[in-house]
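Written out below as structure tokens is the structure these notes cover.
Just one protein chain is left out here, and the rest sit where they should.
Naming follows writing order (A and B), and every chain is counted from residue 1.
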Amino acid sequence: MKLLTAERIRLLVPSMSLAVLLVAVFWLQPRTMSYTGLNLLFNLAVPIALATVAQMLIMMVNDLDLSMGTFVSFVACVTATWVQTDPLIGFAILAACIGVYALIGALIYLRNLPSIVVTLGMSFVWGGLAVLLLPAPGGVAPDWIRAIMTVKPPFAPMAIVASIGIALVAHWLVMRSSLGVVLRGVGGNERTVERAGWSVLRARATAYALAGFFAVLAGMCLVGLTTSADANIALRYTLLSIAGVILGGGEFVGGRVSPIGAVIGALTLTLAASLLSFLKISPDWQIGAQGAILIIVLAVRLLLNRSEARGTGQ
Amino acid sequence: MSLVRQVFGKPWIWAFLATLATFVVTILFTGGASTVGLAQAALTFGAFSVIVGLGQMFVVTLGPGNVDLSIPATMTLAGTLALKVMETQDGLIWLGLVVTLLTGLVIGIANYGLIKLLRIPPIIATLSASFIVQSAAIWTNRGIRIKPPELLAQFSTASTLGIPNVAWLALVISVAAWVALERGIYGRFVSAIGQNMRAARLAGVPVDGVRFATYVLCALLAAITGFLLSCFSGGAALNMGAEYLLTSIAVVVIGGTAVAGGFANVPGIWGASLFLFLVVSMLNTYGASAGVRMLLTGVIIIGVIVAASRRPAR
Partner (left out) sequence: MTQGDNPVISVNGARKSFGAVHALDGVDFSVRAGECVGLVGHNGAGKSTLVSILNGGLSPDSGTLALLGRPVERHSIAQARSIGLRCVFQELSLCPNLTVTENTRVAHRSLRGFGWRGRAARLIKDKLDEIFPDNGIDVGRSISGFSIAQRQMIEIATAFTSSDGSVRLVVLDEPTSSLDAGLAGQLLTFVRRFVAAGGAVVLISHILGEVLSTTDRIVVMKDGKVVADRPSAEFSTESLVGAMGSVVRAREARAARDAAASQTAVLSHTSAGRGLDFVARPGELIGLAGLAGHGQTRMLVDLYMAEGGSWRTPAARKVAFVAGDRAVDGNLPLWSIVKNMSVTLLPEIARFGLVDRAAEARVTADWHKRIAVRTENMDNPILSLSGGNQQKVLFARALASPAPVVLMDDPMRGVDIGTKHEVYAMLRAEAAAGRTFVWYSTEMDEVCQCDRVYVFREGEIVAELVGNEISEERILSASFAEKAA
């Protein structure tokens, strides 16, 4: 039995980076080592983690969603307006959004379109809709979402509990359920799945719909934290979610994804921002540091993969 | 008859027809009062999209998965750095140009270096590079708005023979790009790689060299646009490149360049750039809100790509 399988290496790098960052933050700012401190550190991680899981579901079938940020923003706007005033219509809109995601997935497969360009177009659509809904920042988060997001569970703060919950649910759905296996199979070898009698079209639409569902949750959680919405509230989620998946050990093609890793990746990115501010590094370099982390992780993974390839080659 | 058929067989004709239609509709609404002004504005703003669009066009032509996401960051950094070194003095314009070109060169080399060394898809390589470039831009910009040298400010806002200077410049670059694409060995090689990279390599095309040159070219053109845009608008703003990420890809797609690679066309970039600007101004004159404008842009991009996928070319 080999101790370091490919899957374990994939989880090792993100877990290590998170641990190192956490230790560094505690060292620099011991006060964060408390219930409220941790809650503050990881507060914004919940919506990012959800968006990252959504992006991961798309990357699982070898596509990429460049509309994630605008979509989450749009959902936030809907939540702060319709869901607040007319919950029935609000939820109908959100359900329709998930349907649109499934349709996009089907369209991309049927027409053999590049997902990058289609989702880029969709980012204009969601952005436009969001601006129509909320031309200026505003809206109010529904009280019940606000209450859920600010609940204080015993032992560990909400952000941590929620992140673990998201990771477990996504892990069960993608890695353990019999449906998740077929969806990952589509990313790994579409022809095999087709040969075994499955509908690739249905599988891809399902993956997109699930992604839409998680992105909807991301938008709702975000509003719960910020209490009001804005059409540009989550634009950086597109890049953050892609970076989170990669950090968490996901790969661009081949259906190799890790839901737990993706959540860890999202937490790492959130924490990196805090660390930089504790280090008194100018906030100018925060985005740059995220880019550098991404590059370093990719380089480390390349090295690990190479050494592993040498190991099995003999 | 055959001439008509030949003209209508061109992939760029639709972009121009759409441009013409939008122009006429807009002029009709305003009663012809703003014909010259609208044309001037379209040519000016269109010119910026044309220059970045040309770079993106060559990259997209390299085949599926090739896209440069670092364009906005490159534009901002180049504009900021150039204005800084010129210190508003006309005598230092040469230095500003050198810095602009160097910025583009370094980013282009870094982009392809990441693609090649880390063996990652171009979209992720240019994305992570753009994080760092963006931070560098924020850091150098620091919210201080340096004015461009008087001479440059005048040049970039003035017209020659009734046509804006930036449009002339874009025209010169376009002609050069057209020659390289249609008559040059470089254009042949780019197209060959986009059709089938393995076949191109086995036919003797220096694949790495050509791809490298293309990413450098794209970064150079983005840097030049950033330089021009910051001179035109009287200073470099941090978000000035933001809209050009989507625009650069949109003009390539609408202009009739094959998203799957292998086929590019320069006139279409002009048609699409003017069209995109005119759609926005038409909607403006009709009093449509920003949301509707974005929504329609997205719908147009998706519509064009779905329609293009029906073509039997592939």
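Quick note on the criterion: a contact is a pair of C-beta atoms (placed from the backbone, for glycine too) under 8 Å apart; a residue touches a chain by one contact, two chains touch by 3 or more.
Owing to the predicted nature of the structure, the values given are computational and were not obtained by experimental measurement.
The missing chain, though absent from the display, is touched by one residue of A:G121, A:P157, A:G212 or A:G255; that residue is A:G255. Contact with the chain not shown here comes from a single listed residue; of A:G69, A:P114, A:G128 or A:G187, that residue is A:G187.
Even with one chain removed from view, chain B keeps its contact list with that chain: residues 179-180, 183-186, 188-189, 191-192, 195-196, 198-209, 212, 258, 262-263, 313-314.
For chain A, the residues touching the absent chain in the complete assembly are 1-2, 5-7, 176, 178, 181-182, 184-185, 187-189, 191-193, 195-198, 254-256, 312.
Throughout what follows, only the chains that are shown with their structure count from here on.
Centre-to-centre separation between chain A and chain B, using Cα means, comes to 30 Å. Listing the residues of chain A that touch chain B in their complex gives 64, 107, 111-114, 116-118, 120-133, 135, 231, 239, 242-243, 246, 252-253, 282, 284-292, 294-295, 298-299, 302. Looking at the complex, you find that chain B touches chain A at residues 64, 67, 114, 117-121, 123-124, 127-136, 138-139, 142, 246, 249-250, 253, 259-260, 289-302, 305-306, 309.
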